[in-house]
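Here the structure comes first, spelled out in structure tokens, and everything after it is commentary.
Omission of a single protein chain aside, the complex is shown with its protein chains in their original locations.
Labels run A, B and C following the written order; every chain starts at residue 1.
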């Protein structure tokens, strides 16, 4: 794995935010109907494929990890986040992390962007001064996050739990709509890298992960549709044992 | 009070949403520091003053009420809401309500906008075919929302309460961050028009209003700053009696 | 207008004028409504009534009591008819801060028009959850022993802070005190200082 120097550049405009950030969309109102595109192509432009390739290879080569990548997206200003397309967010995150990981300076990025704006046909490879690395074999490009167990899981299927109601200013995978809510452990999913630390260079700290079932009425109150449940995969430290029976 | 026909035009792109809408910003992360403008003028452009005048007079003349006005703003698409300035939102809401209340059609609005775009110097008054109404005397322009009591208030100062955890798709003034939370009634504030119905043409339904104190740790958990409390004015139907002592 | 912001979107301006012309025809807007608004806020700048009420409360304990318990009567003494104001007092133990998270409610009859920052997502989102951090950005460090009370204007009640009278201003008369009192102090993001 290629190791690059740690964070060196400025972050995303000083933003550290994000658990209650704009990306946490579950249950929000006002976005209107789901619009579908007929005969949608795999990519709408070549740069979208480039964005996907850059993220894939950066993850495989260890420039950044998946949690850092997600957190970089979450640090976008909320108005920019909503205005951007999916792959524009990816591009923004790669730029943020390339700078923070010391692979580029903002000035160098801006200089090259100006160059390519002036030389529309130029191949990205033409600026490369070093020998590019050889192609790797194709696979799914997934980096495993499963780790060996170090202790027995605290909960078992059927256990009633209540999720913690926390609002820390860092990356997390406990959505806002499911905080402080009662649910039931559906099953144990193994021990997984903990995003809340892994996104911040604080280590993998693997924890038991559980599929947890929440009744819709617990999440949405009187507005819940009938006969609905939501299943979330939640890390052990998001959960506390609940008394009595959950919905 | 001028009475105009009820809702006739299309709404805001079919949006009815809004309690969990983008406008409900309390406690959200990611917006960065508070930026202050030095020597800020009262208005940055004349149209801002026009927007304020239009809202003020529309409220006084009864074209729409304050709750309908707020709800019209809340129905904006989230990306548009965040991208718009404060007075752009006002303008958008006036346009939405002018159509819904039958004062204009979208076509008429667009036609006039094109006219003024082509005739930059033209006075808005020059298009008026009817006799404008005379100026009213200046006052604060507040429309009172206090109503006589019809029943004694259910709660008194010191009562522990818990707020309801509801997610209806309509206007409300119970912020997301304070739903399903325990607080203490600080004082009774009189009987006030109920926004949740008044915004939707469902009547004033006045209710007792209470100032309620919430400890920050109840609202923000471990992330709460020390020694902090939030006071909200909440309508009686937002509240339920809580057992025991609240924070 | 005098101070017009340079970046005025032509589309927004013509849309505003289109609405204006329609509301004029419907008799909702009067021909001088906009001019009156401009005049009111551009001449009447600053926290006029708010500052006067606070200055009087500092020199007159009876008036202070009235301002805190019956603001309608207290403001009427200054010639303002305004029924929805709640005045909250800063002390060594309690610091008050006003915000409106759901929109941007503001007691403009006593404070004038709100500044843009008050209406901005950063202030609206953060003032309720991290008021001390926000106040620090405004240059105000609140001691740990002091409780911060945030008043989120969720209904039609409006809030104004009664700041602490600055040390060094004990001898000043009411009309001189008025001049020390800033809008920011009445929102709760600043304290009042005696003139240097």
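Simple rule for what comes next: a residue touches a chain if its C-beta (ideal position, glycine included) is under 8 Å from a C-beta of that chain, and two chains touch if they have at least 3 such contacts.
Remember, predicted model here, so these are calculated numbers, not experimental data.
Among A:145, A:161, A:184 or A:199, only A:145 touches the chain that is left out of the view. Take subunit A: the residues that touch the chain left off the picture are 2, 4, 23-29, 31-37, 40-47, 49-54, 56-58, 61, 63, 66, 70, 73, 82, 86, 88, 91, 94-95, 98, 103-104, 108-110, 112-117, 120, 122, 124-130, 132-136, 138-140, 142, 144-146, 173-175, 177, 189, 192, 195, 209, 211, 216, 219-220, 223-235.
Quick note on the criterion: only the chains that are shown with their structure count from here on.
Centroids of subunit B and subunit C (each the mean of its C-alpha atoms) stand 18 Å apart.
Across the assembly, subunit C contributes 121, 129 as residues in contact with two or more other chains. Multi-chain contact residues of subunit B (touching two or more other chains): 27-29, 31-33, 82, 220, 223.
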